[in-house]
Every structure is written in structure tokens, then in C-alpha cells.
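Every protein chain of the complex appears in place save one, which is left out.
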Amino acid sequence: MSAIKKLFLSEKYYFLVLPALSWQVLFFLIPLLFVGLMACFEHTSEQLFAYPTLENFRLVCTAPHFAIIFRSLWLAMSTALFALFAAYPIAYFLAFKVDRFRFFLLFLLAIPFLVNILVQVYAWFFVLDKQGMLSQAFMFIGLSKQPINFLDTLFGVRVVMLHIYLPFLVMPIFTALEKIDYRLVEASLDLGASFFATFTRVLMPLSMPGIKNGFFLVLVTSFGEYIIPILLGGNKVFFVGTIISEYFFIGKDWGKGTAFICISCLVLVIAVLIWNFIFNAVTMRSKRFVS
Amino acid sequence: MIPAVLRKNLLSLYVLCAFLFLYIPIFVLVVYSFNQGEFPLQWQGFSLHWYHELFSLVEIWRAFQTSFIVGLSASILSLCLSMILLYGAKKFPYPVLSLFYVNILIPDIVLAVGLLSLFAFFWVPLGLVALIIGHTVLGLGFAIPILRARFDEMDDFLIEASYDLGASETYTFFYIVIPFMYPALFAAALLVMIVSFDDFLVSFFCAGSSTQTLSLYVFSMIRAGVSPTVNALSTIMLFISSVLVFVISWFNISGLEKKS
Partner (left out) sequence: MRSVTLKNVTKSYDSDLIFQGLNLQVPSGKFFALLGPSGCGKTTILRMIAGFETPDEGHIYLGNKEITHTPINQRSVHTVFQNYALFPHMNVFDNVAYSLRLKRVSPKIIEQKVIKTLKKFQLEPYMYKSVTQLSGGQQQRVAIARVVINEPDVLLLDEPLAALDLRLREKVLIELMELQDELKTTFIYVTHDQTEALTVADQMAIMNPNGQIEQVGTPKEIYEFPRSTFVAKFVGSTNIIKGHLQIQNGTHQLVVQGLPLIQLSQSSEALQMNHGDMIFISLRPEKIMISKRQLEGFSNHLQGIVISIVYHGRSTQYNVQLANGMLIQVFEQNEEHFPKDIIDYDDSVFLYWQKDNSVILVE
């Protein structure tokens, strides 16, 4: 008892980090490790790790696979960019232009964030369906004489992705903008800057951490998106998420599945690094705007 | 160029449109849950018919039960692990808390596959336990930032004053630290529950053939096709989520005011 008491009364509670840390290692890090390992092994029906091989990677590094990866990446990047441009004005509005309604608007923003994604995607059925709202609106305006089905289209997927991921970007940007003293904006305007110049030279560099956070969150999460493509994309187009689940549940080829994940993640990491570089370059440029 | 009045309000207009974009589908969904007839999507009068049908489906209750148990367990586990971690990490030389921020960052599907592999390797049966484990991992990622923010706000002097008056470590922990953390604990608990209920991918991979969570059930319903019953279920889920979000934010704000 005295040893435990000593531990408790000592200054260092370091041992307390063990439970959570071990949980993390056991159920987060090791699973990830497994994914990597499994890709490197051939599997039999008894053993998961029969013998090492690079066969899985060879099977996966083909053109069709890469096409899927890059298509998913393209979708993720365009979603993140669209959402970024759409979210920034909203975050700006919330941070600087409202006071009393802010709680209410943040609350309204939080709901789509936390409502089940399935419910939201399902909701879009009613808008995108052949007899749905959007189609009826198009016919009403006169853009089309027949009902259009947006459901199985890439357009539909993009719209829903934007819908789902928009709140993901508003929050970090809002948090970053909140910290900025509005008088900096006033000072910039006062010195003769146009609003655009104020944005590029003052707001953007100062809110860049928030922009980056949100952008990468959306980029990474939407890259592995499964629900939206499978419910909305029909069986026409394949993305990383849908392929992975197919390998695991239909094909039961875990080796190929994990190898595919590894390759996809590699591409994703490279993309993230490239975008990080781009953001840093833009920030640098805005600071010393030498004509 | 653009008339001054319009330009001044351009931003507000845009934000309004953005919020409409976020809410119109939901609105349509809710409205049609009260639609009397089956589809095509034409309004045929108000009715609670589909809600009645919903409540008669036994599987939903079971799925809800499962989700609830998983969510509650994951929530409690996350909170306990997080609180112990925070206490230990206070003076820990390495930034161990930052390690947990990745939980939200990686694509769900990678984690789901990883967990599936882990369970398969160790012959852990898929199902309730697997789900709880997986959801706790997710939960830690959400709970730790919230709890940490509140924990950092705590004045060290509070703890020292407690020792000074003769309290032991454990007493202080339970009677000083925990009460201070109430609003954050509440918010984190609710958030983890919501995350658990909403989770699809991890459940998809780790639930196995015998267990079904609410999300999985909804998914299978949607796959089966558009049906007003799903609308009804969705509306209910929407309502519950909104209430929970409201409670979280309300509690957070008033709780913080009380404690400060």
C-alpha cells in the first residue's frame, strides 16, 4: 500500500498517462501498423500472415487503381477548395459582422455538423431525384424541359460533399478570425487598401493556421469518403472508399485491400505536403508584396 | 457599379444563401416525413402514418439499444481515460496530448480497416466489444481537446488551496477538479455519444454479422430505397441531435459563467 501511496503523493503523476496511452497504442497505432504489415504478407485461410511478399503492391500499382486514387484525390481537393472559398465569407461574417446572433448562428452551423451523415445524404435524395426539388426548379426556370436525375451523377456527389464538409471549414477559420483585432482591418482600409488587398495582406496571413487546419481536415477526410459515393454515385464511378470496402467485404482480399490503402495514403500524404508548401508560399508572398 | 445598398448587404445575403443551402434538404426531408402518401414526391396531406410504422419495427429498437450501449460505454470510457490522462500529462515533459489529435485527422476508413485486422488477428469476436473499443478511440480524439481546454483554465491555486486545507490527492480530484470540469465533461460526454451514434465506417467494419447499430440500420434502409419511414426515422434523429447540440452549447455557456 505504501508504494502506491508514495506514487500518489509524489510530484510526478507520469504513470497516469499509461491507461490512455496504452489504449491509443493498442487500438490506434497498432491497427495502423497492421494495415501496413498486412499489405506486405500473403494470407491463407488459417493464418493472416503466412509469408512476406510484395505481390499485393504489384497487383495494386496498376493504372486503373491509380486512376481511382487520383480521381478521389481530385474530388477531395476540389471539395476542400470549394468549401474553403464558400466557408471563408461565412466565418468572416460570424467573426466580425454579427454580435447578438452569433450564438444562434453557430448553433445552426453545429447541427449539420453533428447530424448523422446518412440522414443528410438521404435528405439530398429529395432534392436531386428526378422528381426532386432541383429538377423541378430547373424545369420551372426553363433550363430543361424534362425532369433531370442528378442522383447518379458526379455533380450530385460534389454538391453533397460540399454540403457535408462546409461546416468543417467554417469552424477553424472562424476560430482563427475571432482572434484577430478588427482594428487591423480598419487600419489597412484607412491606409488606402482595397478590401481585396486587406484580405490578402492582413486577414489571410493572420488566419492561415485556421485555413490550413480546416483545409487539411476536409482534404484527408473526404479522400476516404465512402458513404456519399456509394449512396449517390450509383455503381458507375469508383472511389478509394468504395474500392477498399469492396476488397474487404466482397473480394475478401485483405492483402490487396491493405496494400491499396497504403498506396492511397502515400499519395494523400504527398498531396498534403504539396498543399502545405503551396499555403506557405502564398503566405510568404503576401507578406512582402513587392511589386 | 453595384448599388451601395446591395453591396453593403451582399455578405449577409451570401450567408443567408449558405445557410439555406445547408438546411433546405433537411427541411424537405422533414416535411416529407409527414407526407400522407407514398412517393412520387408530391405532397398528399399531413399524416403521422410513417411514424407509427416506424415504431412497430422491432429491429430499430434493437439497433437503437445497441447504439445506446455502445455510445454510453464509449463515452464513459473516453471520459475516464481522458481525465486520468490530463492529470498525468500536466507536468509530463513530452507533448503526449497532441498524440490524440490525430484520431480525428485520419480517414475513418483506415482506422476501421486497421481495427478489423487487429481483431481478426487476435481472434477477438466482432460485435459489441469491438464497437465499444473502436468508438472509444474516436471518442478520445473528440473528448481530449474539449476537456483539455477546460482543464487548462483551472487555476493551480485551487488545487494547492485544497492541499493546504488538508485534503488528499484523491479527495481533491473528486471534489475540486471534477466539479470544475462539469460543463466540459458534460459537453464531451454528449459529443462522444453523438459521434458514436453517427459513426458509420468503423461500425460497418467492426460490427460483424450479428450486431447492428442505428447507423448501420439506417444505411440498409436507405440502400433498400427511398421510403417515408426513413424520413420519419431521420426526422427523429435530427430532432434529438438538435436538442443535444442545444443542450451542449447552453450548458457550456452557463456552466462556464457559473464556475468563473
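For clarity, chains are labelled A and B in written order, and residue numbers in each chain start from 1.
In this text, a contact is a pair of C-beta atoms (placed from the backbone, for glycine too) under 8 Å apart; a residue touches a chain by one contact, two chains touch by 3 or more.
Everything numeric here is computed off the predicted structure, so don't read it as measured data.
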Q: Counting contacts across the entire complex, name the shown chains the missing chain touches.
A: A
**Q.** Options A:S22, A:Q131 or A:S194, residue touching the unrepresented chain
**A.** A:S194
Q | Residue in contact with the excluded chain [from A:L151, A:V202 or A:V240] | A | A:V202
Q. So which bits of chain A touch the chain we can't see?
A. 181, 183-184, 186-194, 197, 201-202, 205-206, 287-291
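Rule of thumb we're sticking to: only the chains that are shown with their structure count from here on.
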(Q) Centroid from C-alpha atoms only, then distance chain A to chain B, rounded to Å. What do you get? (A) 17
(Q) Taking the touch rule as given, give the residues of chain B at its contact with chain A in the complex, in rising order. (A) 11-12, 14-15, 18-19, 21-26, 28-29, 32, 39-42, 81-82, 84-85, 87-92, 96, 99-100, 102-111, 113-118, 120-121, 133-134, 136-137, 140, 169-170, 191, 194, 197-198, 200-201, 204-205, 215, 218-219, 222-223, 226, 230-231, 234, 237-238, 241-242, 244-246, 249, 253
Q) Which residues of chain A touch chain B in their complex? A) 8-9, 11-21, 23-24, 27-28, 30-35, 38, 48-49, 86, 89-90, 92-93, 97, 103, 105-112, 114-127, 129, 131-133, 163, 166-167, 216-217, 220-221, 223-227, 231, 240-241, 244-245, 248, 254, 257-258, 261, 265, 268
